[in-house]
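A single protein chain has been removed from this complex, and every other one stays in its place.
Let's look at chain A:
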Amino acid sequence: MNPFSSGTRLRDMIRAIRACKTAAEERAVVRKECAAIRAAINENDQEYRHRNLAKLMFIHMLGYPTHFGQMECLKLIASAGFPEKRIGYLGLMLLLDERQEVLMLVTNSLKQDLNHNNQYIVGLALCALGNICSAEMARDLAPEVERLLQFRDPNIRKKAALCSIRIIKKVPDLAENFINPTASLLKEKHHGVLITGIQLCTDLCKLCPEALEYFRKRCTEGLVKTLKDIANSPYAPEYDIAGITDPFLHIRLLRLLRVLGQGDADASDCMNDILAQVATKTESNKNAGNAILYECVETIMSIEDNGGLRVLAINILGRFLSNRDNNIRYVALNMLMKAMSVDTQAVQRHRATILECVKDSDASIRKRALELVYLLVNETNVKPLTKELIDYLEVSELEFKGDLTAKICSIVEKFSPEKIWYIDQMLKVLSEAGNFVKDDVCHALIVLISNASDLHGYTVRALYRAFQASSEQESLVRVAVWCIGEYGDLLVNNVGMLDIEDPITVTESDAVDVVETAMKRDTSDLTTKAMALIALLKLSSRFPSCSERIREIIVQHKGNFVLELQQRSIEFNSVLEKHKNIRSALVERMPVLDEATFSGRKAGSMALTVSASPASSLKVPNGTAKPLAAPLVDLLDLSSDDAPAPSSSGGDFLQDLLGVDLAPASTPSSTSLATKAGADALLDLLSIGSTPVPSSSPAVDIFSLTEDKKPPVTTTLDGLSSPSAPPPHAASQPAAAPILDLLDGLSSSPPAPVDNGTSPAYPSIVAFESSYLRINFSFTKPTGNLQATEIQATFTNLSQNVYTDFIFQAAVPKFLQLHLDPASGNTLSAGGNESIKQTLRITNSQHGKKSLVMRIRITYKMNGKDMLEEGQINNFPREL
C-alpha cells in the first residue's frame, strides 16, 4: 500500500480545509483533525501513522502547532520500510528543528541509515542531517559523512558534500578533515557533485584560511579549466537553459573563483582570460545569460585589479542600467554599489541614469537607486543632486518619503558647503515632508541656526513665509515657532536683510498670530504646544505692545489637562504678571548652542551619560541621581505668596535659577562642567522636544516631555494626600536641597532669612527626635499675611559621629504650599556643637480651618554609611 496516495482521509481533510469559508471554520476543522491524530498516536496506531504524519505536515504548513507529532516522526524513521522512512524523514525536517531535544533521539537511527545498504535510505539520512543537524550530531556523525564523500554513487556524494557544509559550519574544528575529500570532488564530471563540491569548497575557504591557501595553490587552475569546459561545452539537453549549459554551475564556479582571487594577484591573473571570455561571449538576451554576466562582473570587481577587465565589467553594468527589464536594472544598481569602492568615477558617469531610477515607479528600484545616490554625493555635486532629490520629494509616493527625507537630511548635514544653503534646503524639506523629519535633525538645524548669527533674520523670515504657505508639517511648525520666539524682533524689523530676499512687512501681532496658530492647531502635539508657550513668553518681552494679548493666550491653558502645559501656563503667567522686572532678562535670547556639545551628544548617549554623571555629582555634593531639574521647578514655582526678592539684580538671580551660572557655586575644578550641564538644562528647558535623547542626561530628564516624566511640583504637593509614603515624592524632592546648597554658596544672592519686622509669637517645637538627630522648628509670621508662616528649622546631631551629605526633605498636603530655602550647610558635626539651619516657608490656604502638617525625610552619611530617617510632624501650633 502506498502511504502517500493511500486512504482518502488525507484528501478529505484537504478538501474540508479548502471548503472552509472563514479562518474560524478552518481552525475548527484543524482542531478536529488534530484531536483525531492525537487519539491515534495514543493508541499507537501503526497502520495510519504515515498518513497522520502527512496530515500533520499539511496542518503545520497552514501554521498550526504540531509538536505532538514529533515522536511519530522518530518512530517512522526507525521502521524498516522505505515509504515509512521517507515520510518520517520529511516530517523530521519539517516539524522538528535543531533546537529540540527530541532530535538527539534520532542520532542513532541516522547513524544506522547512513550505513544502510540501500543507497536511497542513505540519501534520505544525508538530506535530513544536512538540513537539521546540531553541533553534537555533527560531531557524532562527521566520520560517516566523510566516508560517504567517496561513495560510489554520485547522488550520494553530492548530498554528502552539502551535509559537510552544515557540519563544518556547526563545528569549524572539523573543517580540515574535509579539505582533501573536497579537492577530489572538484575534479568530478557529474554536475551535481561539482556544484555541491564547489559550494563546500567556498564555505571551507571562508571558514578556514589554511583551506583557502590550499585550494588557491592547488585548485585554481583546475577550476578555471572546469569553467572553460562548461562555457564551451556543446549542447547538453539535461542542463541546458536558454542555450547555456548549467548556468547554476557557472555562477557557483565564478563565486568560488572570486573567493580564491580576492587578495591574490597570481590566482587573479590565472582567471583573467576565462573571465574575459565569459564577460564577452555570454548571451545577454536571456535571464540565464544575464545571471552569469552579473556574477562575472562581481567577480571581476572583487579580484585583484586588471584594468581591462574592469572596463569590461563597468560597460556591462552600463548596458544593464539602460535595459528596459526592471530586474536587470535592479541588479545593475545593486552592482554599482559594489563598484563604488573600486571605481567611483565610472559610477559617477551614470549619475543621471541613477537619478532617474530614484523616480522609478518600482519601490525596489527606487530604494536601491536612493542608496546609490547617497553614496555618489560628494562636495562637488551635492547641490545639483540635493536639488533633484528635493524636487522629487514633492511628487514622491507617501511611503517613500520617509526614506527619501532621511537621506536628504543626512546628505545636507554631511556635505553642506555653507550655512545658508543648509538652512534653505532644510526649510524646503521641512515644508515638503516635515512630518518625516526626525527630531534630531530638527535639533541639528536649530543648533546650526543658532550658530549662524548673521542669518538669524533671514531664517526667521524664511520660516515665517514657509509657515504662512503651509502649517501642516509638524517639524516645520516647531522650528518656526522656536525661531520666532528667539528672533521675533528680527522678523518684525527686517534686520539683517540679505540681497536675495524680498522685504516683507510683518507686524508684531502677525508674529504672535503664527505662534497662536501653532498653539491652536489640532494636530500640534504636546511638544509643539509647549514650545509655542515658551515662544509666547519670549515674544512678550520682545513685543511689549502684544504683551497683554500674549498673556491672555497663555492664561487660556492654565486649566489644561496636560500637566506640562498647565504648569507652564501658570508659571509663565506669573512671570508676566508679577515679575516684570526680571522678565526681559529671563527671556533673553538663548546663548549660542554649542555645536561640539550637540554632535558629541548625538555621537552616543552612552558617552554622554558618562560625562554627565561626574558633572552632576560635582554640582550636587550629596550625589543625588536627579539634580537640577526639581529645584528649577521649585524655584520657578512662584505661586507662593511672594518670591523672596533677591538682593542682587533680578536678572542674575533668575539666570542662577535657570542654572546658567551655577559655576561660582561649585568648586573651581568643576566650574566648566557645571556650567555646561547648566546650560544644557537651560537649552532643554527652552527647546523642549528637540532633545534627541531625552534620557541621555540626568539634567534633561524632567524638561524633556517624555512619558515617564515625573511631575515635580504636584508630587511635592501631593506628598501627603496619600499617606503611605508615595515614592514619587521621594523622586521629586531629593534634588531640591542640594542645588539650593549650591545656590547658598552664591555669596549674597540667596535670600537670607528675612527679618521684616515680625516677632516670634509662637512657641518653638521639637519637630522630630530620634537617637541620632533632633529637629527644632521655630515660627515667625510675616506681617500682613495670615496664611504665610516662616519656619526656622534647626538640625542637631545627637550622636558622636559626623554627618555628611545631609539632606532634609519635606512634603505637605495640597492645601499647603511649601518652599524650602537652602540649608546653611550639609555637614553636621558631632555632639550637637553646631547645627544646620534651614528656612521653610509655608502658605496655608485653609488658614484657620486646618493646621499645618508635614512629612519629612532626612538622609545623611554617617561613617560613610547611608542613613535615612522619616517622620510626620503633627504638633505644629494650631493657629498657624
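Basically, contacts are C-beta pairs under 8 Å (C-beta built on N, C-alpha and C of every residue); 3 or more make two chains touch, one makes a residue touch a chain; residues count from 1.
Basically, contacts and distances are computed from a predicted model.
Taken from the listed names "GPI ethanolamine phosphate transferase 2 isoform 1", "NEDD8-activating enzyme E1 regulatory subunit", "DNA primase large subunit" or "AP complex subunit sigma", the protein name that UniProt assigns to the chain not shown is "AP complex subunit sigma". Among A:25, A:97 or A:552, only A:97 touches the chain left out of the display. Here one chain is not drawn; of A:186, A:211, A:365 or A:519, the residue touching it is A:365. Screening A:49, A:216, A:310 or A:329 against the full complex identifies A:329 as the residue touching the chain left out.
Residue positions on chain A in contact with the hidden chain: 1-2, 4-5, 11, 14, 18, 54, 57-58, 61-65, 82-83, 86-87, 90, 93-94, 97-99, 120, 123, 127, 130-131, 155, 158-159, 162-163, 165-166, 169, 191-192, 195-196, 199, 238-239, 241, 246-249, 251-252, 287-288, 290-291, 294-295, 326-331, 334, 361-365, 367, in rising order.
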